[in-house]
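Apart from one protein chain that is not included, each protein chain of the complex appears where it belongs.
In this document, chain identifiers A and B correspond to the written order of the chains, with residue numbering beginning at 1 in each.
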Amino acid sequence: MNPEDLHYTKSHEWVRIDGEIGTIGITDHAQKELGEIVYLELPELGHVYNAEAEFGTVESVKAVSELYTPLSGEVVEVNKSAVAQPGIVNDDPYGDGWLIKLKLSSDEEVKRLMSAEDYGEYVQSEEKAK
Amino acid sequence: MKFLPTSDADRAEMLAAIGVSSVDDLFVSIPASVRQAPSLPPPLSEIEVRRLFGGLAKKNANAKETAFFLGAGLYHHYTSAIADQMLYRAEWLTAYTPYQPEVSQGTLQSIFEFQTHICLLTGLDVANASLYEGASALVEALLMAERLCPGRTKAVLSQAIHPEYRETVRTYFTNLALEIVEVPVGPDGATDAAALAAAIDEKTFAVAVQSPNFYGIVEDWSAASVAAHAKGALGLAVVAEAASLALLASPGEKGIDIACGEAQSLGVPMHNGGPILGFLACRTAHQRQIPGRLVGQTHDAEGHRAFCLTLSTREQHIRREKATSNICTNQGLMALAANIHMSLLGKHGLREVAQQSHAKAEYLKGRISALPEYRLPYPGPTFNEFLVEGPRAAAPMIAELARRGILAGVPLSRFGGPTNQFLVAVTEMNTREEMDRLVSALAEAGGRQ
Partner (left out) sequence: MSLEVEEKKPAPVDRLHPESRQEPLVFERSGQGKVGYSLPPLDVPDVTAIPKELRREEIAGETEITEVEVARHFTRLSKLNFSIDQKLYPLGSCTMKHNPRINEEVARLPGFAAAHPLAPEEVSQGTLELAWRLEQALIELTGLARVTLQPSAGAQGELAGIVMVRAALEKEGNPRKGVLIPDSAHGTNPASAHFAGYKVRELKSNARGTLDLHVLEEAMTEDVAALMLTAPNTLGIFEDRILEIAEIVHRKGGYLYCDGANFNSFVGLAKPGLMGIDVMHMNLHKTFSTPHGGGGPGSGPVAVCERLVPYLPRPTIERRADGTFTLDLDRPDSIGRLRTFLGNYGMFVRALAYIVSYGNRIGEVAQGAVLNANYIRAGLADLYHLKYDAPTLHEVVFSDKKQAEHGVHNGDIAKRLMDYGFHPPTVSFPLIVHGALMIEPTETEGRASLDAFIHAMREIARDVREDPQIVLNAPHTTPVRRVDEVAAARNLVLRWKPGS
């Protein structure tokens, strides 16, 4: 369900690592919870974030969610297509619905994130608590 | 009890269905020690209510029963019979907030029309569904400007903005670590342009002036917008007498970013100060930061045009602590009254009301300033309200005239201002005969030692 090659956070973001670039988005569970996304607020290029910092917001008709970066780094690319057509994030959250790309500043931080399996369990336990 | 439609028989059966023996059993969760019946008189019948309230109402001098010249942020303008009576319709009066669009298209479309009217009058792109009234509208506009200029903490306000508006801003700002700088008026009665420019710096997020200002003087919106933009701040227009929007240069055409204030003059009765009608309008670039409710156009599942509340995620019930405002209700019914009024009068009627208000005020202004004991402290151009200085304390004189059926003006002493000054407002509702009567009364009061 959740792609194996990605790493996940408790706040429902994922990151794909290619060398020193980390591509970040929100998970399928997050897009389902939010409902149809109507607006994205994403940072400018060059912004530098520490892990777990807020880098933007994703807005649906019924909710606004802050976006938190899984890893530290500098923003080197922003998905303009997603900003223009926020529905892409609902349709393809792990592919065309990516949000930002960071030039990562640390190799170590990824160890703190969850695997696909751990994230799957985490989501299940959250659902049970409802 | 005529509002309680449950008979004793019904009650007994309902209690049985619930499984309790008395209504008291339903209140077990409320501790006995906090129970207490209020000490109130027995119920009044409708006839008695009419008598009681009729008696209280009779004691109040009001615009329908006197020659009326009061303003200072609340104005006696024409309201149409059709608007007054349309508000009695149950579907308007007793409907709720339009959260469920399928059953609220009437309210939603009316708000959409109201938003449009406000845009046309202010010359801006987007307006919200209304706010409580002018002072809190200014607060909301300032907070909006602050969000749009992150890192800046100072608001520059003209001292010619209504004193109750400025006091309200101070009450809100005390708890938000924001600074207010006030700029005085110049000798002509308008905000001192040099002082205004000097007060603005890189810490300023908003520059606000009112026109017509508290003293009735027409100000130039460009002074605020140009000075603000020079330092990266936003220009705010404050309007307390919205009838002026049909005659005076609009905030939008003069570079203003956010217009706010009081729309009561556009078809809402004075109601002794409330409910009235706050408004806020802005440019498209800033629309996501606009507080309050917004109605947007869309379509339904079958392709019919439809309206719904939108951008609600900025509002308090979803964003909670991060909301753009804590506002919940708007002034729905008053916005409807204003919509009907603006629609009925329209392009020509709104202009004619403004023109008549201005012409009549000029007439009265001329006659009062010709009286030897009276002068006009400020020579600047006015719309329909002006400051008068008399030979002695204004409040007792005005009270005396009130007993004779003339409400002559608002003494500045009510705002801690000079005791011999008072504001006189004129609208299309005043007749020449009333104005001449006021002049005679002032002449007589001035001549007495």
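By definition in this document, a contact is a pair of C-beta atoms (placed from the backbone, for glycine too) under 8 Å apart; a residue touches a chain by one contact, two chains touch by 3 or more.
Here the structure is a predicted model, which is why all the values come from computation and not from measurement.
Taking every chain of the complex into account, the chain not shown here touches A, B.
Touching the chain that is not shown, out of B:T191, B:N330 or B:Q421: B:N330 (per the contact rule at the top).
Interface note: of B:A67, B:A127 or B:L157, the residue touching the hidden chain in the full complex is B:A127. Touching the missing chain, out of B:G232, B:G273 or B:G447, is residue B:G273. Touch with the hidden chain on the side of chain A covers residues 35-36, 38-39, 59-62, 83-87, 130.
One rule holds for everything that comes next: only the chains that are shown with their structure count from here on.
Here the CA centre of chain A is 45 Å from the CA centre of chain B.
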